[in-house]
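What you see is the complex with one protein chain gone and the rest in place.
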Amino acid sequence: MNWRKSRPQQNQAASASLRGARLPADEPLASHRFSPENLWGIAFILPYLAVFCLFVIYPIGYGLWLGLRLESFEALFSDPIYWRTVVNTLLLIIVGVNLKMFLALLLSGFFLQRYRLMPLLLLIFILPWAMPSIPTFIAVRWLLNSQWGLINNVIWAGWQVDGPGWLTDPTLAMGGVIVFYIWKWLPFWTVIFIAGRTAIPEDLYEAGRVDGANKIELFRYVTFPMMASLYLICTVLSMIWTLGDYNTVRFITGGGPTLSTHVLATLGIRDAFEIGEPSVGMAAVISALPVLVPLVVLLVWRMNKERVQL
Amino acid sequence: MRVSRLRAAAGGAAFGVLGTLLLATTAQAATLTVWWNKGYYPSEDEATQAVVKAWEEKTGNTVNLSLYSTNNIDAKFISAISAGEVPDVAYADINDFLIAPQQAWKGNLVDVSSVVEPLKDKYTKTALLSSYLYNNELHKRSYYTVPLKQQALHNFYWKPMIKEAGFSVKDIPNQWNAYWDFWGSIQKKLRADGKRVYALGFPISAVGTDNFYTFNQFALAYGAHFVNPDGTLNLTPETRKAAIATLTFIKDKYDAGLIPPGAINWQDSDNNAAFLSKQLIMTSNASLSIPVSQADDQKVYHEIGTGMQPLGPDGKPIKSLVAVKVAFIPKGAKQPDLAKDFLSFIAQPKRLDGMLKAARGRWLPVMPELIKDDPFWTDPKDPHIPIAVEQEVTGPTAPWPMVYNPAYAQVNAEEVWGKAEGDVVNNGITPEKAVDNAFAQIKKIFSQYQIEK
Partner (left out) sequence: MSEGARIGQGRAQLVATIIISVVILFWTLLPIYNMIIVAMEPKDAVFSGSPWPRDLTFVNFWTVFTQNFWYLSHFWRQMLNSLIIALVTSVLVIAIGTITSFAIHRLKLRFGFLLSNAALLSYAIPLSFLAIPFYKILNTYGLLNTLWAVIIVEVTFASPYAIFIFSQYSTSIPMELDEAARIDGATVPQIFRRIFLPLMMPAIVAVGTYSLLLAWNEYLYAFLLLSSETEITVPVALGHFLSSDDSPWNILMAAALVYSIPPLIIYYMTRNRMTTGMTIGGVKG
């Protein structure tokens, strides 16, 4: 087996060869329509089908009906903060997600090192994800307060100057949102990548080491190709989820200063409830569909294409 | 034997039927759904619950009372109205600013003239104006809300800080510019002693209600009248000049370092928190929430001072902008008549008085007779309430522009002035440009709310 050219299919072939001569085929177990398998199959998908029809199709349909009106879009696009909000959202899903995924990939390798205290460190590292977001983000908001927050208190105590306005400067505030968004979700994706890495067969690494490869070459020729598909799928999924992220902006900046750190999710809620126009709130998400739908299609296509571990 | 048993059975059956009939006629009890703003102290909630119980006992109905927190209550009301499943009675502290005028316009509120008219003589003129809203479905004004209490902007300061800077309360000037400079000079003295305090706690954020209350009160002091009593816009050059002067005033104080930079992010409770933790020498707040939240600690209660507004920039007394807190009955309520009965019950002067006292005087009465009859409101030993009464009830007052045209409630909801304050202070926009931007946005909002004459 040439370890430099490792691919997921080779892994499958290896596993297939261990199982027997046949590769998994996509034929039904029984072709008769009323076979027990088919009947049971239908029974087994009925619950999710019900959930889907009652709680996915109906709300999405109603939401689209509510928001797909010309005057809602007129109101939305003429809102002075709309374009800033779009930029903020794009910043979050392009910079925030990619930086987070890249760090997660690196850290997944870090945590797999065989030191005794690594599991304990990983356990502490998980805390931001495991703890509920409301109080932790409120604590972040206090941390970043320019008058009495912890960071600026330390700066004052040490250098007798007022620290930067973390939440009062629009750029710093958005930066703070991105940083602490990463703080919250990095553990989750790191754990996923750790699982993905442990799925890579050890003999590929052994073959490489026998050939005298160093760590960087091992990463480049073994780890990266095997993880590539997982990485892509996770990035796309994370972008989709982040587009709907409400808690981060709501509790760290509240949309401030002066409505400059709103993202589409918080803008939609503001339009629906504070301004009292639910249809404009729905128009906010519909305006995100040109980005969302391609992402979802990409996700579905990749997930069908490669049988990849998640 | 069998005959007597039969007779007993028949008797029992008859008794049963009669009893059921009796019960059926008396069991006319209905359920009233009431959504009320959660209070700021346990005693406020207890007072609400006590009134509810009293009404239940009087009428024999049951009340399904839900108390919602201020930061969620707008979502609850809007969701309910959108979903078409509304409570019978809805009260939120922000109803008058942000919800009631628009909903009245859309025809979503039940006419409550039968509740307000009998009490007409007891209410202040401002209170009646606040309830007399325009319905665009019927093209007429009527009483669509019931006034319950009111608030205005007051100035609060720390007496110990004044003393520490070498002044006394009597030194507080009366002239507009001198008044604000006074706090600045205290800041200078205290800063020299190493205290990180700020003189002026003005909320200048774009969230919550304190920011636009502050702006509109100061704009009124500078002579701005945004809306005419007939509901038309009054964006004249004089109004523009007054708005620019207000923004310039705020910007100057901010640039002079008298306003904490964090004020740009303040939610409504943040200036309270900042003041109570002694980071601010003086702050303005709409209601007596700051001192009365400390009413349990008499020492602190007396260390805080409530001050009258200074004379305006033109040397004349400032009219206090009074916001009247109202309750309404959404259209589609299942028990509108019971709801009206409930609101009439609460709006009785004595009962309102009891609820306001349970709120420790945070809100002021909308019925002048309560001031006359209840010594609580004029107790000379209290350092806060009599002053607030003098400013809000007996002194010169003005109603909010949204009582003339609901579009101004939308202006509040979109935080037009909060955004202007933030732009001027933080984003380098000149007051002139900020006012022009704000006026453009206000004009656009008003174009959706044309009142027919």
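Letters A and B mark the chains in the order given here, with residues in each chain numbered from 1 onward.
To be clear about the criterion, a contact is a pair of C-beta atoms (placed from the backbone, for glycine too) under 8 Å apart; a residue touches a chain by one contact, two chains touch by 3 or more.
Predicted model, so just to flag it, every value in this text is computed and none were measured.
Within the complete assembly, A:Ile134 is the residue of A:Leu68, A:Val87 or A:Ile134 that touches the hidden chain. Of the listed residues A:Thr85, A:Gln147, A:Thr168 or A:Thr253, the one in contact with the hidden chain in the full complex is A:Gln147. Looking at B:Lys38, B:Arg141 or B:Lys159, the residue that reaches the missing chain in the full complex is B:Lys38.
Counting over the whole complex, chain B has residues 38, 40, 42, 45, 66-72, 75-76, 79, 82-85, 196, 267-269, 272-274, 276-279, 289-290, 293, 362 touching the chain that is not drawn. On the side of chain A, touch with the chain left out of the figure occurs at residues 11, 14-15, 18-20, 24, 26-29, 36-38, 40-42, 44-45, 47-49, 51-52, 54-56, 58-60, 62-63, 66, 107, 110, 113, 115, 117, 121, 123-136, 138-140, 142-143, 147-148, 150, 153-154, 156-157, 180, 183, 191-192, 194-196, 198-199, 201-206, 237, 240-241, 243-247, 265, 268-269, 272, 278, 281-282, 284-285, 289, 292-293, 296, 299-300, 303-304, 307-310.
Everything below uses one rule, namely that only the chains that are shown with their structure count from here on.
Residue ranges on chain B touching chain A, taken from their complex, read 74-75, 78-79, 82, 98-99, 102, 196, 205-207, 260-262, 264-265, 267, 274, 277, 279, 410, 413-415, 418-419, 421-423, 426-427, 437, 441, 444.
Of all residues in chain A, only 78, 80-81, 145-148, 156, 165, 167-170, 253-260, 269, 272-276, 278 touch chain B in the complex they form.
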